[in-house]
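Mind having a look at this structure? Questions to follow.
Yeah, one chain of the complex is gone here, protein chain that is, but the others are all in their spots.
Up next is subunit A:
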Amino acid sequence: MDRAFWRARVIKNHLTQDPCTQTRSLSGAPCLEYSPPELAEPAAAFDVAAMRALLDGHNVAERDWLFGLMTQSKLFNPRRVGGRVFVAPDYNQSMEQQREMTMRRIEFLLERGVFEGWLTAGTAEGELRKLALQEVANMYDHSLAIKFGVHFFLWGGAIQFFGTERHHVKWLRDTENYVVKGCFAMTELGHGSNVRGIETVTTYDPRAREFIINTPCESAQKYWIGGAANHATHTVAFSQLNINGINQGVHAFIVQIRDADGNICPNIRIADCGHKIGLNGVDNGRIWFDNVRIPRENLLNSVADISPDGEYLSAIKDPDQRFAAFLAPLTAGRVILAASAIYSAKIGLAIAIRYALSRRAFSIAPNQPEVLLLDYPSHQQRLLPLLAKTYAMSFSANHLKMIYVKRTPELNKTIHILSSAFKASFTWHNMRTLQECREACGGQGLKTENRIGHLKGEKDVQSTFEGDNNVLMQQISKTLFAEYLVARKRNKPFKGLGLEHMNGPCPVLPQQLPSTVLRSDQFQVDAFHVRERDLLNRFAEEILQRQAQGERKEHALLSSYQLAEDLGRAFSERCVLQNFVEVEENSPAGSLKDMLALLRSMYALTCMEEDASFLRYGYLSTENAAAVRKEVAKLCSELRPHALALVNSFGIPDAYLSPIAFNWVEANSWSSVQH
C-alpha cells in the first residue's frame, strides 16, 4: 500500500510539479537548462553494482580493465564534448583509413597483453575472459571486434578444431602473437548459408604431394572474407575435395595468400568488397584461387586425411555425417554474436533512456513546464519493454556462454540449437531496439556521435552472417520435429532442450487473470509451455499429414513454414524465460530480487502481447489478451522510477555512451564548437 501511495505521489510530481521549478522559474530562464537525471530521479532501489555483476555474469574487473585501457591511447580517438571525453572511431574517415586504424588498435591491444592466452590457455576461465574482453571491444567498435574475431575465432578456431597436433604446434602461438594474420574463406558469391554447395575444387597431386586448389567459375569466388582485402597473410579455404574423380565433400585447407611484406602470393587474385553500410573498418575481400599448390600437411585433418600417395582416409564414411562432425565445434561465432547483440542493445537503451530523462517536449497544460519524455506513458511503452527483454536475453546469453565453455560432445546439439535460437532472436531484438531508440531520440538519434543510428548500420549484418536468422530459426523447428518423432514413435519421454514439460499433462491456464496471476512465474511459464507444446504438436501433425498425402518430408517441412516460424519463436522465448526464472530463484530475497521479478513479468507479458499465436490458437481469450496488455502498461509505470538505475546497471562507462546521454545543451553550445 505504501508503495502504491509512493508511486502515485511520484507520478503526480512528475506530471504536475517540475522539480526544477523550485530552483528557477520557466519564464525567467532565457533558455532550457540541462538537469542531470541523477538529481530528479529517486535513488536506486537495489544494489546497482550487484545487478551489474549479475548482468555481466563474469570477469567484471577484466571488462573494466579493457574499458579503461581503450581510453589510454590516442588510437581510440578520444573526443571532448560538453566537458566529457567520449571514445569512438572517427567514422568520417575513409574506408581505407578506418581499416588502418582498426589494425593499429589491434596492435595496441596485442602489445598490452589483451590477447594473451586466447588460443593457448585452454581453460574454461580463460575462455570466459576472452569472451568478456571480446564483448567490451565490441562495445567500442564493431569493426575492431570483428576484425580480431575473424583472426582468433574463425582462423584460430579452425586451426584449433579442424586441425590436429601438427597444425596447433605450427600456427596457434604465431596466431596469438599476430605473426600470421588469418582469415576464413568459406562463403562464396554463389553460396552462403549452404556451405555444402560451395564450388571451389581441390585435387591432389601424389607425385608432388600437394593439393591444387582452384576457383572454377565466378560464382565460386570467395566473398566477404574479412581481413582478405588488405591485411591477412593466410586463410582457411573451404573447398570440395575431389579424389580420383570422387567428391569427398567440403574440406578446409590452409593457404598462404600474402607474403610477410604484404604482397599477394602467385596464383592468388584478391579484390575488395567495397564500401558497406557498416563495418568499414574491416577489409572484406574476394579471393580467386588459380590452381594454387599447397603442401599435403595443409589439410585440416580432424575428421579426414589423405595418405601421401593420395588415398582418402576417414573414420566417418557418410559425407553428411562427416560434414556435420567437422563443423560442429565451430559454434563460437553464434555464441559471441548472441551476447554482443545484447551489449549493443544496452548501449542504445542507456543512451535513449538517459536522454528521455533529461529531454522535455510539450506542456500538458498552459504555463506548465514541458513534460519529460519518459513521463509520457507512450514513451515508456516504447522503451521499457525492450529494456526488460534486454535484461532477460542478457541472462540467457550468460547461460549459453556457461554451457559453451564447459562443452562436451553430448552438449553439442544443445549448444547448436540454443546458439542458433539466441543468435537469431537476439540480433533481431537488437535491430528493433536500436531503431526504437533512434526514433526515441528524435533528430539527435541521427548524429553519428550519438552512436545509436550508426550502430544500426554496424549491427545489421548480424542478422545474416554466421547463419541467416531465418534459416537458423527453421533449423530449430526441424530439430524439435525430430525430437518429437523420437518421443512419439518410440514412445520415449522428451529429454533435453528444456522439452521435458511435454511429458507431463498440459497445464491449464486460469480463466480469470488478475494482476497477481499475471505476474506469477508459474502462470507465465505455464503459458509459454502451453504455446510451445501446442505449436510443436500442430507443426508435427501438419508435416505428418502432408507426408501421408505423399509429400516428401523435406518439402513438407518447407510448406509448413508458418508454424515453423511460430514454433521457433516459442522455443526461443521459453528458453529465455526459463533462464530468467533460474536467475531470479538463485538471487537472495531483497530489493534486487523484487526488481528481477518486475522485469521478468514485463518480459513474459510483452512476449505474450506481441505474439499473435496466443490469440490465433486460443491460449488466451480476447479478454485475457486485453488483461495482459493492460498489465504491460501498469508494469511500464512501475518500472519508470527505476529506469535510470536499470540502465546504470549495464555498467557502460560514460565514455562509451554519447553526448545526448549527458549535458546535451552544453555539448551543443556555441562555446563547444571547434574553431
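Just so we're on the same page, a residue touches a chain if its C-beta (ideal position, glycine included) is under 8 Å from a C-beta of that chain, and two chains touch if they have at least 3 such contacts; residues count from 1.
Just so we're on the same page, contacts and distances are computed from a predicted model.
A chain of the complex is left out here; the name its UniProt entry carries, from "3-hydroxyisobutyryl-CoA hydrolase", "Fuzzy planar cell polarity protein", "Septin" or "GPI-anchor transamidase", is "3-hydroxyisobutyryl-CoA hydrolase". Contact with the omitted chain, checked across A:112, A:447 or A:538, is made by A:112.
The residue from A:67, A:153, A:481 or A:580 that touches the chain not shown here is A:67. Residues of subunit A that touch the chain left out of view are 23, 36, 38-39, 47-49, 52, 61-62, 64-65, 67-69, 71-74, 76, 78-80, 82-85, 111-114, 116, 648-655, 657, 662-663, 666.
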